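Note that this complex is displayed minus one protein chain, with the remaining chains in position.
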């Protein structure tokens, strides 16, 4: 079979600074539009302070995860959550990245932990996910327009 | 060349709750069956409490990694390993996700750290890995049937 590709861009502007936005259906729509039956779909944040996560669409988990990420990759624009968060901040107490006027150093580290992209299988024209797998755009520095690219490739 | 795809599902039911299962040969078998010479292979857990990791097949590392993951993403069904693990638990002491009767909140966070999928290169019909790279299915909430999908795509 010949190879086909299909590309879709999505824009987000979350009200909250940090948020998980479910995009499973957007990804499936891109797959359906592509008419690709067998292949892979790349879902990739186009920013350095956002990510893509595949997990359970259960509010408790998403809230747990944001609390936990704030300990592992602590913001410096508010008091650290506890001693672990304090010690995981830079030794100087603030990110070197903030010298230029930014305040989102933590969001870059959250991007590292979550990863900015995933590749998902497409089988018989459908996202080939397990029953509990949902796809989320993970925003760590929102309240402004940010973009994500979905690229489907296959036969 | 035309594009070809080949899909294989594997099922795991680990005896331990947490385990690394070597699957390098399973992935190579899927590549060989596909007759694809050049391309990529996606190896993806179909669960939200499992992952796929490429690292060294050395028992010390795997044991180190499980100990370390239990500190970073601590279970709440046993006493925290130390103060860091205690502080990385939710502030309330238990995961919000457990309100519904689950006890695997830590496994969701381990899934985030390890990531649920990898994409590997295929060159001349072989997995194009470095000499020490082995592929592992990483189970964080086992003792039941769980699935993984391997999808090869290329020419």
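Chains: A and B, in written order; residue numbering restarts at 1 for each.
Definition applied: a residue touches a chain if its C-beta (ideal position, glycine included) is under 8 Å from a C-beta of that chain, and two chains touch if they have at least 3 such contacts.
Everything numeric here is computed off the predicted structure, so don't read it as measured data.
A.B. asks: Thinking of the whole complex, not just what is shown, which of A:14, A:28, A:44 or A:133 touches the missing chain?
C.D. replies: Within the whole complex, the residue contacting the unshown chain is A:44.
A.B. asks: Among B:27, B:46, B:113 or B:150, which residue is in contact with the omitted chain in the full complex?
C.D. replies: Going through B:27, B:46, B:113 or B:150 one by one, B:113 is the residue touching the chain not shown.
A.B. asks: Quick one: which of B:29, B:58 or B:91 touches the chain that's been left out?
C.D. replies: B:58
A.B. asks: Considering the whole complex, not just the chains shown, which residues of chain A touch the missing one?
C.D. replies: On the side of chain A, residues 2-5, 7, 40, 42, 44-48, 72-73, 83-84, 87-88, 90-91, 95-100, 105, 108-109, 111-113, 115-117, 119, 147, 149, 151, 153 touch the unshown chain.
A.B. asks: Considering the entire assembly, which residues of chain B contact the chain that has been omitted?
C.D. replies: Residues in contact with the chain left out: 1-3, 38-40, 53-56, 58-61, 63-65, 67-68, 71-72, 81-85, 113-115, 118-121, 123, 128-130, 132-133, 153-155.
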